[in-house]
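Complex shown without one protein chain; remaining protein chains in place.
After this line comes chain A, so read on.
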Amino acid sequence: MVMAMKTAGEFRSDDVTAVEETAALQGQLRAGAQAIPVWVRHASKYSAAVTAIDDSALTPGDYDALTLALPGDEVSTGHCRLLIDPSLDGTALRLVALEGIVDFEKLLFSQRFDCLDQAARNVPLVLGYRRNLDAAFRDHVADLSYDLSVYRNLFDRLDEEYRHEPPAVAEALQQGIIEHLGPQMTASLDAYICQLPELTADFSGEQHGHHGYYLRKQIWGALLTSPFLARTNLKPRGYIGDSEMMQMCYRHQHEGGSTFGKLMHFHPVDAAAAQAVRNRRQLVPRLARQLADRLALPATERLKTLSVACGPAMELNDLFLSAEDCQRFHCSLLDQDQQALTEATVQIQSLEARFGQPLSVDLIQESVRTLLATRVLRARWGDFHFIYSMGLFDYLTPPVAEAVLRKLYALLLPGGEMVIGNFHVDNPTRLYMDYWMDWPLYYRTEQEFLDLASSLEGLKAWIDYDETGVQMLLRIRKADP
């Protein structure tokens, strides 16, 4: 039973003010065969003030359980302890649940029973992951974990040595260490990652997931020192491949709070897949400019572009190269993530400041999965000469990828072009991404990529690549009328 204490009924008159706005639950304190009816009210997040309903004095000490009646349910704290606390009013004692860390604020104010240590219930399942591991893979992870620990100790000790130097000296020393000792660690990481294809060649999909989880757990501390690896693993925005991850690839720098962390960060942002991300940033504006030249639009007409899942839209820096370009291009930027659009806005403002004139840009916050009907899209945004999407199709299954492509194609003007990116199935960084970064993608072959466009009519479709061969591009040109 839950009641708001609006009447002083069971309480002394001097308690009324204190408890008037406080929810209280009626419960029973159990010790052996004894059950004492009590009022339970808020004392702190993880403790409750308890008074006997008949106003008799309670005895401090351990009890078997506090049971409480919630609507449709009875909950029990298990083993608990009553403590004397002079800060509580009257005869109340402070109750702490010992068997589970009970959140009394949720219990009293939201009538929800929540144990802070719920995760502990999964521990046997998680520990069970040790079983059924491939022996060679287990050895690999043990060696990797040992080596990472050696390098971490080495670099942390060096960091400590020069910690009190003037900042400029410390920075120079760290750069020297990264330059001269870093390659040794980088070569070691490369060697471990090179072993993954052979080690996992016969794994099923389930085994890949299982072993990947084990590897990450074993080197978790090392992963978290790298801002990039921490982000890919923790996914703070709830999805993988967010705009900050892209920015880290673009910056391509040693970032992190320690020398070890900086080396751990730089290794993945220097990998082939990250290079492909940097390459596509330059590739897209080049293709847009080529199309503008081919279409030779009148001076009064801008080339209308649409970027789908635009992220921070860093490619605009390579599209708008002069003040004249501000009159040449109109850009619509679509992303599900408001934060990504905010970062894109920063790019736009920076370009506007550089060229002293406004850019013609629309920002659209929308997910491709719940995108409006094509007729509404056209009415709202118009048609486009150039539509591109670089970090999206790697996350779409074939049925959805086909549908999104169809929708976008309907927005393409005759003679216009689309460029869609997808990582190639032979991406050499694939296992590194799967196992270390927890970054699974939907990889495609050339044929699978082309098949997505097979139901579209009146087009020429072909495949291109960036210099690494990792970034595959589906290029589509819509026939002139």
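Going forward, contacts are C-beta pairs under 8 Å (C-beta built on N, C-alpha and C of every residue); 3 or more make two chains touch, one makes a residue touch a chain; residues count from 1.
Keep this in mind: contacts and distances are computed from a predicted model.
A.B. asks: Unshown chain, UniProt name, "Heme exporter protein C", "Peptide/nickel transport system permease protein", "Sodium:proton antiporter" or "ATP-binding protein"?
C.D. replies: "ATP-binding protein"
A.B. asks: So one chain is hidden, and I want to know which residue out of A:H210, A:R328 or A:H385 touches that hidden chain in the complete assembly.
C.D. replies: In the complete complex, the chain left out is touched by residue A:H210.
A.B. asks: Which residue, A:W381, A:Y395 or A:Y465, contacts the hidden chain when the whole complex is considered?
C.D. replies: A:Y395
A.B. asks: Identify the residue among A:D89, A:D114, A:D156 or A:D383 that touches the chain left out of the display.
C.D. replies: Considering all chains, including the one not shown, the answer is A:D114.
A.B. asks: Taking the full complex into account, what residues of chain A touch the chain not shown?
C.D. replies: For chain A, the residues touching the absent chain are 112, 114, 118-119, 121-122, 125-126, 204-206, 208-210, 212-213, 235, 238-241, 336, 367-371, 373, 395-400, 403-404, 407, 434-435, 438-440, 442.
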